[in-house]
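Now for chain A:
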Amino acid sequence: MNDEVLRIKNLSGGYLVKRDNTLDYIDAVNDVNIIIKRDEVFGIAGESGCGKSTLLKLLYGYVKSPLIIKKGEVLLSESTNYYLNILSLKNEEVKKKIWWKYISWIPQNSMNVLNPTIRIKDHFLEILRMHMKIERDEAHKLIVEYLGLLGLSKDIVNAFPHQLSGGMRQRIIIALALITRPKIVLADEPTTALDVVVQRGILQWLGYKQRELKNTMIIVSHDLSIHAMLSKRIGIMYAGKIVEISRSENIFEKPLHPYTQLLLSSLPRLGDKSLRIGITGSPPDLIRPPLGCRFHPRCPYCIERCIIEEPDLTEAEKDHFIACSRIEKR
Partner candidate 1 sequence: MLPKHLIKYFLFRILILLATIFTAFTITFVILKIMPIDIVNNIIARSMAVTGAALGDPEAVRRMYEIYYEIFGLKGTFIEQYVSFLNRFLTMDFGISILARPATVQEVISYRLPWTVALLVFSTILSWVIGNIIGAVVSLFEGSKLSNILQSLAIILYPIPYYVFALVLIYIFGYIIPLFSLTPIRLPSNIFSLEFIITVFRAMTLPALSIIVIGALGWWFLSSRAMALNIISEDFYLYGEIRGLPKLHLLKKYLLKNILLPQITALSINLGTIFGGALLTEILFNYPGLGTLLYQAVNAGDYPLVLGIVSMSIIGVAVATCIMDLLYPLIDPRIRYR
Partner candidate 2 sequence: MGVRLVVQGLFKNIIKTRKMGLKFKAGATIFFVIMIFGLLSFLTPHYHSYWYHFPQAHPPSLQSVDFIFGTTSNGRSVFWSLTNAIVNSLIIAVVTSMLACHIGLIIGILSGIKGGVIDKIMMFLTDSFIAIPGLPLTIMLAMILKPIINLFLLGVIISIISWPWSARMIRAITLSLREKDFVIFAKFSGMSTWKIIFSEIFPHILGFHATNIINTMLGAIGAEVGLAFLGLSIIEMDTLGTMIYWIQRYGAILQNMWWWVVPPIATLILLFLSLYLVSTGIQEFLNPRLRRVK
């Protein structure tokens, strides 16, 4: 049985930025290959500015200047053995055929992602009318029912966004993403603006909904604790490249890539009182990324080969992929 939902093939993209009369290309996503399976939560982690949000935009087909696609395909498996390349579609087609039918989006919550001048129910109505072609009266009934199922009070359908708390707004946004039961849900730093307690509640709720609906979820976050809670598999991204992909227990228990190891060792752990070490140096300039392995200037185990050769993502152990020349050699 084919359990793939999304296959990302040699995907490269980035931003064209004009600065002082020269056109710079910011190499935000470089040659990414990932296969995402049905009913799984896939996490993408990395420092800010490593290209994870850009990768998510490309997956969604939301390509708008200055973002451009260099090469590659995002293949959506519609049925067995049939793939649709999202990036080959025109903007309007992606909008009509893909968004909210196959893929929906949970945006970064910055407290004002909802239109302040329309009611909560109008946000749902918009989606039902645009993507499901359901008419107003019927849609209205559906919305009340749906929010009841989600355990949200019916009164909020008539509320305006500013009347709700941050946590409530985030629940609404998640509900918006799930209302059409899409196969894939993309979440871009879904809980960053919330305080820790609310964040925990929302994440548990999100995980519970995913298990119930059995859809695929791709979560992008810099926060590894979110991935520890939700993600089944994790891809670690560094400077526009995927450096390690594996099941989350592998990533957390026996990380292979030096970058992942350093990232994890900078996290506090329960009962561990040793001094936390950060990663020295700063992420590279993506206009002129370093040659060879992009992590080599900061890598404590850097050897000559790392400077010359760009490592490929290879399967070092079963279901454990890593892009590091030292491991390849082993």
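Simple rule for what comes next: a contact is a pair of C-beta atoms (placed from the backbone, for glycine too) under 8 Å apart; a residue touches a chain by one contact, two chains touch by 3 or more; residues count from 1.
A quick word on the picks: all candidates are chains of the complex that A comes from, given by their letters.
This is a predicted model, so every value here is computed, not measured.
Novice: Could you work out which candidate touches chain A in the complex, given the options 1 or 2?
Specialist: 1
Novice: Tell me, which parts of chain A touch candidate 1 in their complex?
Specialist: 60, 62, 64, 94-96, 99-100, 105, 107-108, 110, 112-119, 122, 126-127, 130-131, 159-160, 162-163, 176
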